[in-house]
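Have a look at this one before I ask anything.
For this view, one protein chain was removed and the others were kept in their places.
Should a chain be cited, it is by its letter among A and B, assigned in written order, with residues numbered from 1 in that chain.
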Amino acid sequence: MALAIFVLVLLIGYELLHGSRLSLHQFGWRFLITRDWDVLNEKLGALTFIYGTLVTSAIALLIAVPISVGTAIYLTEVAPLRLRQPLVMFVELLAAIPSVVLGLWGLFVLVPFMRDHVDPSLEKLLGFLPLFKGPIYGIGFLSAGVILAIMIVPIITSVSREILRSVPGLQREAAYALGATRWEVTRIAVLSYAKKGLFGAVILGLGRALGETMAATMVIGNIPNISASLFAPGYTMASVLANEFTEAVSGLYLSALFEVGLALLGVTLVVNAFAQLLLKTFAGPTIKPQH
Amino acid sequence: MKQLMLSLLGGAALLAAQTGANAQTLINGAGSTFDYPAFAKWFAAYAKVDPGVQFNYQSIGSGGGQHLLLNRTVDFGASDAYMTDQAMAGAPGKILHVPVVCGGVAIAYNLPGVPHLKLDGRTLANIFLGKITKWNDPAIAGQNPGVQLPAMPIIPVHRTEGSGTTWIFTGYLSSISPEWKSQVGHSVSVNWPSGVGLGAKGSEGVAGQVRQLPGAICYVELAYAIQTHMSYAAMKNAAGRYTLPTLEAVSAALSTAHVPPDFRFEFPNPPGPKVYPICGVSWVLVYQHPDDAKRAKGLVKFLRWAVTDGQKITPSLDYAPLPPNVQKQILAELDTITY
Partner (left out) sequence: MTAPNHRWRQFKNGLMQTVMLVCAVLAILPLVLVFYYLVDKGFSSLNWAFFTKLPAGPGETGGGMANAIVGTFVLLMLAPLVGVPVGVLGGVFLSEYGGRRLNWWIRFSADILNGVPSIVWGVVVYGLLVVALPAPFRGTVQSVDVAKHLVTVQSRTGARREFAVDAETRLNLNGKIPLASLRPGTGVLIWYHNHQATRVADSISAPGLWSSVVAAIIQWHNAISGFSALAGGLALGLMMIPLVMRTTEEVLQLVPHGYREAALALGIAQWRTTVQIVMRTALKGIVTGILLALARVAGETAPLLFTALGNRLWAHLTQPTAAIPLQVYIYAISPYDDWHRQAWAGALVLLLLVLVINIGVRFLTRDRLRGKV
């Protein structure tokens, strides 16, 4: 039965390869660097979706990493003992919120807030950068990135927390004995020791952000677009699947969507494998990702 | 552990038995979101006419409806774009087009403080091409003297999936703008100009998006615009008058159309002073020789009802009723279905 895992891996690979064979044959690997998504004339490429996925994930990491690592440090090093358990529970409950619920909240609460407050202030402050220029819809890369950040904060936090907790107490005591303040202990004794594991936690969060579907689909705008502006709408690999998969009429179009799925699977597999290897070499098999 | 498994198995079996014990004939359909409000009304009303059948309709878009019909996954498809000869050649049997509703495609927009707006086809094309990007553009302001237009960005919202509404809309714009015809095209899925506006899923999705976003504009079946109290533009017709997609204007447009024996027709930008220029009919697609006699019988009976008595219900949703001569023509076509 445990070998069923390998069967599953083969099954996923087979189904996606089989489904995308028409497209692989027609477009080859150029598919990944082709910008067109012209369904009518069957000129199809995934570049815009890959771009959207990468941009939103990058925004998500930029926001989520400092918050998550900070929270993890707070939970293991700073917070009063009484507070730690309830806080940990809150973080885990946050991880349990279904993505469609966050998407709903994003669409009706976050998007108007971004449109009326966050985006205009960013434009005012940083409008000289191409990143923050252009018409503001509220819907777009930035909002999707923020929603993704909310989704990956709990994962990065709880894995980071386990990493920090596995740092031997002696490390800390030694630093305290030298008269270090609490922050110095954290910086010198804990963080430098746990660097590799924390990196693994971040990569794990990245893997989750890359594949997240519903919440991103609901706030990103759903048009194939490559734009320097973070206010602009776009499309991710997962959301093009969500929107167009059941409606694809022609064989080649459907096959191209399978190939998008294949590319998505490829990226997430590599990222997750990398994260797992980092975590496993850091602390042996005892730390497992929190899902 | 074992107990848990057993109870789970037992529960699943119970549910299967329960849901399986349904004696009604279930007819599956899928496709157009354009028709969906009409279907929903009809199914509810028809339950009193023939309680023996139940309809399960998935509004997934016209493209999806054609696709599932070709795969024989559904008993009927619904589409507001007719099937090409090429598409029908790949079908496992002869497909009939049964017109069921005729409706106007409203150009709905979200512009606080501007309840009335006039547009011509060229301006509309330029908005969706991304050439007109602000609401106070001279091209719009010129047609709307006295209207205070804000300097907001225009957000054109289009359908992401294969859609008959897109087909009607792009058919109209292609008839007006050669540039549209060559660059974007006329189809259920078109080559949308890169980086312009937003995409959304289904009529529900585009209408939902426009309601949420100030500055947004979309094309959507009239019923959706009316039900959600959105403003929609008066469009300039071929005779140079601005008209709203009222029942009369859509009926007037339909009356100009020449209806061929196979019912595959369109009438983009029809002539006449009273017509609304963006209208189309929507078809139920069925096989002339369906597999399942029981379901086919129920479906044909329903369709006969829908194109006659049903036409008295749909005007309440602002679909134009089919003229009596067309109704007769359709009934004759339905008689050719054998099962």
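Points to keep in mind about this one:
Throughout what follows, contacts are C-beta pairs under 8 Å (C-beta built on N, C-alpha and C of every residue); 3 or more make two chains touch, one makes a residue touch a chain.
For clarity, every value in this text was computed on a predicted model and none was experimentally measured.
Per the touch definition above, the residue from A:48, A:143, A:225 or A:246 contacting the chain not shown is A:246. Summary of contacts with the chain left out: across B:92, B:112 or B:315, the touching residue is B:92. Annotation: of B:207, B:252, B:284 or B:300, B:207 touches the absent chain (contact as defined above). Residues 1-6, 8-9, 11-12, 15-16, 18-19, 66-71, 73-75, 77-79, 87, 89-94, 96-105, 107-109, 150, 153-154, 157, 179, 181-184, 186, 204, 207-208, 210-214, 218, 238, 241-242, 245-246, 258, 261, 264-265, 268-269, 271-273, 275-276, 280, 285, 288-289, 291 of subunit A touch the missing chain (whole complex, contact as defined above).
Interface with the hidden chain, as seen from subunit B, comprises residues 1, 4-5, 8-9, 11-12, 15-16, 19-20, 22, 26, 28, 36-37, 40-41, 44, 54, 56-58, 70-73, 90, 92, 200-202, 204-205, 207-211, 223-224, 227-228, 230.
The working rule: only the chains that are shown with their structure count from here on.
The centroid of the Cα atoms in subunit A and the matching centroid in subunit B are 37 Å apart.
Residue ranges on subunit B touching subunit A, taken from their complex, read 60-61, 63-64, 66-67, 133, 153, 155, 158, 160-162, 185, 187-192, 194-201, 209, 212-213, 215. Contacts from subunit A toward subunit B in the complex involve residues 35, 38-41, 107-108, 111-112, 135-139, 221-227, 232-233, 235, 243-244, 246-249.
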